[in-house]
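Note that one protein chain is taken out, while the other chains of the complex remain in position.
Chain naming follows the written order as A and B, and within any one chain the residues start at number 1.
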Amino acid sequence: MRMRTLELTVGVFILAGLLALAVLAVRVSGLSTNTTGDVYKVYAHFDNVSGLTTRARVTMAGVTIGQVTDIQFDKNRYTGRVEMAIFSDVDTLPADSAASIVTAGLLGEKYIGISVGGDDMMLAEGDEIYDTQSALVLEELIGRFLLNTVSSDD
Amino acid sequence: MKASMTDRIALLGRSGLDVVGTLGRSGIFLFQALAGRSQFGNAFGLLVRQLYAVGVLSMVIIVVSGLFIGMVLALQGYNILSGYGSEQAVGQMVALTLLRELGPVVTALLFAGRAGSALTAEIGLMKATEQLSSLEMIGVDPLKYVIAPRLWAGFISMPLLAMIFCVVGIWGGAMVAVDWLGVYSGSYWSNMQNSVQFGEDVLNGLIKSVAFAFVVTWIAVFQGYDCDPTSEGISRATTRTVVYASLAVLSLDFILTALMF
Partner (left out) sequence: MAVSSDYIVDMQKVSFSRGERLIFDNVDIRIPRGKVTGIMGPSGCGKTTLLRLIGAQLRPDSGSIMVNDQDIPKLGRSELFEARQQMGMLFQSGALFTDLSVFENVAFSLRVHTDLPEEMVRDIVLLKLQAVGLRGAYQLMPDELSGGMQRRVALARAIALDPQLLMYDEPFVGQDPISMGVLVRLIRLLNDALGLTSIVVSHDLAETAGIADYLYVVGDGMVLGQGKPEDLMNSDNPRIRQFMQGEPDGPVPFHYPANGYVDDLLGKESR
């Protein structure tokens, strides 16, 4: 009888440990988002993808609707080619929707925000988003700002 | 006085030989304990008993420490990060710190203090009261009957404890950051999920804690088995367990971190 309670508590202990691992996998590292649920792939070319990483969020109206699954350099177009996986139940994205790389906060992570277009055609597996806006590079921004001040002085 | 120089060199040599001898004995000890199959029908029962003593009984200290360390991390992180206006990154900071470093390391240190010292004292006492010799005379190998289940229990328990520690810590961090300091819960978790990689962070932390489990349990059990069978010897061995295990964990942590990240 005593042995049985012993076995029981040990069983609970091991279960708790494994459960903790599962929590770390799903809730903390967000492993689930790319394994659960059906997705469809959409592509977009950006002139500059600096700061964007795979597994970054793809959002619309602030809600996550997918994630970045791959980033490669397109050597023909000299642009960054981003592959996104959009949840299948979000199947009403107009084909002329725009994708932009935005930053959460000043130093926060980069993610892709999609704004709705007006086309009747919807994006489907393998389609490309043509209307893109690149990542904001702080140095460029500052450089442009300084240039403008100088030229307006003239 | 004349011979003091040669005496010192001889002393150095003798302690060097001692160290090498101890290392050799502990290696043989480990091999003999783990090699081959257990000859007992109730090997599972023995393991369960030790899992209880080593793992379940360490739960309280692990959970409480994890909770407080997670809460402190969130508090400190918030204070620093809010200076840059990026307090939503506090979740990411808490999670990465816990998974990569504090989870495995602090668990190993606490484990050495709680379970390691208990293992050393218990085995030392069994040696002092001739229970180990008694087993030998009954025809039972104490390495297989006493040592092996304790080693396995340590190897299994510590990674589990480390995972529990991390989860409790992250949860404690969320409690402080979200519920108390008012970080938006969505950004606490999504920031964390975006930056924490399962393979890079969670698995590497797990590998670390497996390595620590191996080292700490080995040291604890060997110190008990190798101690002087007197009350003084046992108390010295217990102290040695905690000191050696802690030093081993911290230095091993540096090496593993350098290799992994």
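One rule holds for everything that comes next: a contact is a pair of C-beta atoms (placed from the backbone, for glycine too) under 8 Å apart; a residue touches a chain by one contact, two chains touch by 3 or more.
These figures come from a predicted structure and were not determined experimentally.
K.L.:
What chains on display are touched by the one that is not shown?
P.N.:
So, spelled out: the chain left out of view touches B.
K.L.:
So one chain is hidden, and I want to know which residue out of B:Asp7, B:Glu130 or B:Asp228 touches that hidden chain in the complete assembly.
P.N.:
The missing chain is touched by B:Glu130.
K.L.:
Take the complete complex as the reference. Which residues in chain B touch the chain that isn't displayed?
P.N.:
Per the touch rule, chain B residues meeting the hidden chain are 39-42, 126, 129-131, 133-134, 136-141.
One rule holds in what follows: only the chains that are shown with their structure count from here on.
K.L.:
Quick one: chain A and chain B, Cα centre-to-centre, how many Å?
P.N.:
Taking the mean C-alpha position of each chain, the two centres sit 37 Å apart.
K.L.:
Chain B touches which residues of chain A in the complex?
P.N.:
Listed in rising order, the residues are 3, 6-7, 9-10, 13-14, 16-18, 20-21, 23-25, 27-31, 33, 53, 55-57, 64, 104-109, 111.
K.L.:
Flag every residue of chain B that touches chain A in the complex, lowest number first.
P.N.:
Touching chain A: residues 45, 48-49, 51-52, 55-56, 59, 84-86, 88-89, 95, 99, 156-157, 159-161, 163-164, 166-167, 170, 187, 189-198, 201-202, 206 of chain B.
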